[in-house]
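Can you read through this structure? Questions will come right after.
As you look at this complex, bear in mind that one protein chain is not there, while each of the others sits in place.
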Amino acid sequence: MEGRKMAIIATKGTLDWAYPPLILASTAASLGYDVQVFFTFYGLQLLRKDLDSIRISPLANPAMPMPMPMPVFVQALPGMEAMATSMMKQKMKSKGVASLQTLRDTCRECDVKFIACQMTVDLFEFDKSEFIDGIDYGGAATFLEFAGGADITLYI
Amino acid sequence: MEGRKMAIIATKGTLDWAYPPLILASTAASLGYDVQVFFTFYGLQLLRKDLDSIRISPLANPAMPMPMPMPVFVQALPGMEAMATSMMKQKMKSKGVASLQTLRDTCRECDVKFIACQMTVDLFEFDKSEFIDGIDYGGAATFLEFAGGADITLYI
Partner (left out) sequence: MEGRKMAIIATKGTLDWAYPPLILASTAASLGYDVQVFFTFYGLQLLRKDLDSIRISPLANPAMPMPMPMPVFVQALPGMEAMATSMMKQKMKSKGVASLQTLRDTCRECDVKFIACQMTVDLFEFDKSEFIDGIDYGGAATFLEFAGGADITLYI
């Protein structure tokens, strides 16, 4: 797949939706693709040094397979978001799914280019010192230059 | 459109977001596209033999047109998810929108290829006997081989 390009726009920051961009980017890169990921909106959470604060919400997520059915008002109780996050992490670990940290490291080792959306950084007042090193900052116009010539472009 | 290819990654499993991949896949296939759909994460719900358990949540969904405005704490009451699901299904039926079952059948008749993500099947401990027959199992790498040469690739 030498010479092929993949462009990803990563907009989500929850535990479930943090996986797809990192899995697809690392897989494509290991197949020889030239990959760039543009992190914008809540996707910027994936660039934090510390990924422990990434959570999943069981609320309004009726398609999430749960170990036991639970009424919505129970899902809204204090602590349920933390519990669902902890359960999902344990399940992933027990099933041998790589952590977000490992997938992100694999991306970097495979030369996936990470770009943080400058507009969203300003909007949400993210502190750049909280982000990992070696990333670029840019806007939609810069990213479209790469995406316009990519074989696969995904908005996640 | 002979010779054209469409690749879809279907990740959602709620009643509203189950429609787009099946509508787009069946439409493209009927236009002569060669179509493959990769079902991963909650998207695996769309491969169940029984699609009746697919629901919609009115919670945290302020853009859903509702017959009457309803405060969030009412939406969280027991039974509201079932009520919203039932109302949406009735509305679709009365408007002549095809059911998920019908759209899925149309996809199969038009030779749309369905691939279940093996990693997510393992992670969520789906029972393969709950899935429809005639589907493939694979990973992101296999799917990217097809997507890399597709005219349209969508992450839904």
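Here are a few things to note about the model shown:
Note that the chains take the letters A and B in the order they are written out, and that residue 1 is the start of every chain.
We take it that contacts are C-beta pairs under 8 Å (C-beta built on N, C-alpha and C of every residue); 3 or more make two chains touch, one makes a residue touch a chain.
Source: prediction; values computed, not measured.
Of the listed residues A:6, A:23 or A:54, the one in contact with the hidden chain in the full complex is A:54. Hidden from this view is one chain, which touches chain A at 9, 11-14, 40-42, 45, 54-57, 59-61, 75-78, 80-81, 119, 122-126, 139-141, 144, 147-150, 153-155.
Residues of chain B in touch with the missing chain: 1, 4, 16, 19-20, 23-24, 27-28, 30-31, 33, 59-65, 71-73, 76, 91-92, 95, 97, 151-156.
Everything that follows uses one rule, which is that only the chains that are shown with their structure count from here on.
Distance between chain centres (mean CA atoms), chain A to chain B: 22 Å.
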